[in-house]
Structure formats: structure tokens, C-alpha cells
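Every protein chain except one is present and positioned as in the full complex.
Chains: A and B, in written order; residue numbering restarts at 1 for each.
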Amino acid sequence: MRRPRSILTYLLRRFAILLLSLLIAAVVLFVLLRLLPGDPANALLGVGATEAQIAAARTQVGSDQPLLTQFVSFVGNLARFDLGTSFVSKASVLGEIGNRLSVTVPLTILGFLLAIAIALPLGIIAAVKADRWYGAAISIVSQLGIAIPVFWLGILIVTIFAINLRLFPSGGFPLKGWTSFGEAAVALALPVLTVALVIAASLLRYVRSATQDVIGSDYIRTARALGSGFTEALLRHGVRNGAVPVISILGIELATTFLGAVVVEKVFALPGLGSMLLLAIQQRDYPNVQGVLFISTLLVLLIGFAADLLQRFIDPRLRGRAGAP
Amino acid sequence: MRAVAASAPRSRGSATLWLGLLLVGLHVAVALLTLVWTPYDPTALTGGRLAPPSWEHWAGTDRLGRDFFTQIMIGSRIALIVGISAVAIGGLIGVTLGVLAAFATRLLDDALAATLDILIAFPTLLIAMLVVAASDTASLGTAILALGIALSAIVARLTRILAKRVLLMDYITAARTSGTSRIGVVFQHVLPNIWPTLSVNFALQFGLAVIAEASLSYLGLGAPPPNASWGRLLQEAQGTVYTAPIGAIAPGIALVSLVIGVNLLADGLRDIGDPTRRASR
Partner (left out) sequence: MNLLSIDRLNLSVDGKPLVSELSFSIAAGERLGLIGESGSGKSLTAMAATGLLPRAIKATGSVTLGGQLVIGAPDRMLDGLRGTVAAFVFQEPLTALDPLLRVAQQVAEPLRRRARRDGRDLDGAALGREVLTLLEQVALPQPERIARSYPHEISGGQRQRVAIAMALACRPQLLIADEPTTALDVTTQAEILKLLDTLVRERSMALLFISHDLPVVAEIVERVVVMQRGVAVEAGPVREVFGTPRNDYTRALVAAAKAFDDALEGRA
């Protein structure tokens, strides 16, 4: 019998792991940025700068300092959320990220919720009715779904809904953002659908296999053997038990969608975090690249934390153990 | 009961394998064919611009008047080259790192595991984007290298877990005490044991690599023209989707058929390697 630990100990431990993960991420980020070709100073100045200008720029970005000093100030800045200013636009990186998140966050979350609304019932049907034609059809369509690249699905959806049916705009986002709410909502309709279908296809497979496990489980057999109907047993015991593995998949899917938004944003010409990263990479705007990656990592780690906490809430067996990452 | 569950869906398992082999075989055949013959010279302007499909041009022509079907065929070759090379690079780096981690001291292993866990959270495409950004020139080689590096994290994580499981077995301890070196243990015991699982995973990685390469090309970070990557074909066709919708559809079908093919192949292989899984699918 394991001794259950208090929720406080767990939270402290989990928070420490979070900080440690962030530190590791910072190291990876730091190494990666040093690996980028050339001196950041060159990128700051462009072609045709004099030696003196380059030296001045080096002092400005700090690339003339020893690596350790650079690393310490790098981590220090991250810890204060000081992400610097863009080489290209000279705007605050954090401010720009904030603007971009107002597109990417609604896109990700709405797409994600729609995906759950699609995948949950269909995944359960695919498992429960595996011997019927529609159960098998759902499984085959989802197999197809995971082989379709996001951008092609986006193009197809644009072709159908924007070009043939003329129901929605094919891309773009109002310049005023969410202040022109109706326009912004309409602009997100097709991107949200694209994101949702892509996540739904892979989520469905996990829901189906979790449901299969539940249906074959001994506790469902017990409930049935003591007189419970199939649906009642599935609702009372299946949903909860099936949720445990699905939640960790949900966490990973949410993180992947958030980070993978770059493709959908390109298809629909949306000014989100992904297109900011793509532009920054093309323009070698290192502060922007670094800022986007840091904030993304932070969000990904927080999502993982939340999924972990939720799982622990549902499954008493996890409460005995310390939260591993 | 166990025997019952395993025997029932056997026919479905082999059907999966055959369909996968058929699709992949088709792409391999087309790719080999393009080495000696294509319907047209891929760079020749052979017809009207954005012509619809016809007997002369099965998938129409692109905005410059080049035969689209020829380009899609060459796309098969590029996709296979990218998939195989990226998996080879990713496999080599990943397996090496994974085995090292499995043998490493506790602290080093923990650090590696934590790093891999974070890297895994990032999509293959995003990591590949950053590697491309880190290189000076965009080329097919850069894209392959980037995808290989991106995949290596996934392979390393899997290898580490599999290798650790093998290292716990009694016969390894026996081999070690009887004087077999670490390298000997790796080649005689660890790799042969984890290979069946790894090879199935490599097939799935191949599909991932093909999709990621197409996405890179779509974003403009992949192989530059004249490499007819399906992703670039689709990106170019998106602009002319009003007048020539076939261009935005045909390369996608080619891509999806290859990816489904390798996924089915992986499923089929897994069923052969592990019969108990058949029941659970």
C-alpha cells in the first residue's frame, strides 16, 4: 500500500520539474541559436556594413562576450520575460507575440474543442460498433485522415467552401483584429475546421483504442455480470477509465496543434504566432525566433502540467506517486 | 480464449500488409521509371498554360505549360529519396543516442530523457524548420538532414526505452559476467532484440518524413526548383486553384497514397511481429 502524498508536495515537486524543464529548454534554445549561421550582429546590420559597425553591433547584442556570460544574461532575460526587440521592425518581441497569440490561441482552442466534439462520439462508435459497416467506415476514414497533410486539407477546404460554395473567405484576417469581431470570427471559420479535422483524425484513433480497452476490461464484465446494461456500464465505468489515457493524448495533441499552427496560418494567410516564426526564420530575425520558441515551450510545458494534474484528479492510483514529467 | 482472439482477424492483418505493399510498390515502380522515362521532359513547355486534363496531359499542365503528370511522377522519386534518407539519418543518430543513454550513468540518462521529452513535444516540422534556418542554403540535402535530425529525437526516445528493457534481462547479465564487452552486448543482444519494434517504427517515421518534407516545401523552406516536391507543386497550384483545381488535388492524392501505403505496411508488419496485437485492433 502506497502512502498518499499531499497535493501540496505534489504541486511543489511538479513545479520544480517545470522550472527544470524550462532551464533545459533554455539550454537547447541557446545552443540552437549559437548554431545559426553567422553572427547575429550581421543579421542586425545586413550586407555592406563596415568593421566598426559590426563591432558596435556585437557589443549591442552581446556576442563579443564569453559564452558563459552570454548564457547567464540570456537566462536572466528569459526569467524576466525580457525578450528584446525585433532586428527588423525594432518592435518589442513580447508585444508582437501578444498580438499574434490573439489569433493563434482562439484558432487552436476552438479547433481543439471542435475536434473533441467530433472524435469522442465517433471514436466510441467505431469501437462499440466495430462489427457494423459504419463502425468500420469511421476507422478507415480516420486512417485516411492521419495520412493527409494539414496544408493539403486546408487547400481542399478552401476549394470547397470558399471557391465552390463561396460560404467563407479563403484567407486573411481583419487588420483591426478582434475589434471587428464578426469579420474575425468568419475569417477563423475555415482554419478552425481544418485544424479540427486534422486533430480529430488522430484523436479518434486513441479514443477508439481506449474504448476497446474499456469494453474488454474485467470491471465492465463484472458490472454486466451483476445486471448492469451495456450502456449504463460504459457510462458509469467506461468514461472515467477511458479518460485517463485520452487526457495525456489530449495534452500532446493540444501542444502539437499550437506549435503546428504555422502551416494552417500560411494556408489561410493568418497573422498568428506560426507565421511570425516563419517570417522571422526567413528574415533571420533572431530575437523573434527565440521569443516565439521560448513562449511556445512555456505553453507546451504548462499544457503538460495541466494534463498531468487532471489525470491525477481522475485516477487515485496516480496520487500515490510523485508527478514525473 | 487467447487462441480465439488471435486467430479471428488474421485475414484482415494480411490484407493490410498486401494493400500497403501494393501502394508502396506502385510508388517505387514509378520512381524507378522516372530514372529512364517520363511522359515529357519535366522542364519542357509542352502545352498551353494551365491546360485541363486531356489524353496528352493526364493531369493537365502547370502555369508555365509543363506536363503536370510528369512532375507528380518525379515527386514520387523525391518523396522516396527524402523518406529513406531522412529515416536513415534519424535512425542512425537516434539509435546511437538511445543506446548511449541506456548505458549511461543515471544522471546523464535522466538529463537526456528530459531533453528528449521536451523535444518530442515539438512537431517534427518545427524542428526541421529551425534546422533549415540554421543552414545557409536551401537544398534537397538540407531538407533531408533537417528531417533526419528532427526524427532522431523520436527514435532516440524509443530506442532508449526498448534498450533499457533488454538490458534488464537475465541473459544480458550472463553475457556481461562471462566477459562480453559493452559493444559486443549492443551488437549481439540489444540491437537484434529491439530491431523488430524499431523497424515498424521506421516505417511510420517514413510517412512522417514525407509529410514533413511536403510541408517544408509548401512553406518555401524545402528543396528549391526544379525539384518537383509534391509540397511545392501544391503550393504553386494553390494560387491557381480557381482556374486549374486539378493541380491542387492530384499531387495530394499521390502523397496521401504513399503515406497510407507505408502506414498500412507498418501495421501489417507489426501484426506479423506481434500476433497478440491483432486482437486489440
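We adopt the following convention: a contact is a pair of C-beta atoms (placed from the backbone, for glycine too) under 8 Å apart; a residue touches a chain by one contact, two chains touch by 3 or more.
A quick note: this is a predicted structure, and the numbers were derived from the prediction, not measured.
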Full-complex contact with the absent chain, from A:S202, A:S228 or A:S248: A:S228
Interface residues of subunit A (partner: the chain not displayed): 1-2, 131, 217-219, 221-230, 236-237, 240-241, 244, 314-317
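Here is the rule we use: only the chains that are shown with their structure count from here on.
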CA centroid of subunit A to CA centroid of subunit B, Å: 22
Subunit B - residues contacting subunit A, complex: 111, 114-115, 117-119, 121-123, 125-126, 129-130, 132-136, 207, 211, 214-215, 218-221, 231, 234-235, 237-238, 241-242, 245, 248-249, 252, 255-256, 259-260, 263-264, 280-281
Subunit B contact footprint on subunit A (complex, rising order): 20-21, 24-25, 28, 32, 35-37, 143-144, 146-152, 155-156, 158-159, 163, 209, 212-213, 216, 252, 255-256, 259-260, 262-263, 266-267, 277-278, 281-282, 284, 289, 293, 296-297, 300-301, 304, 325
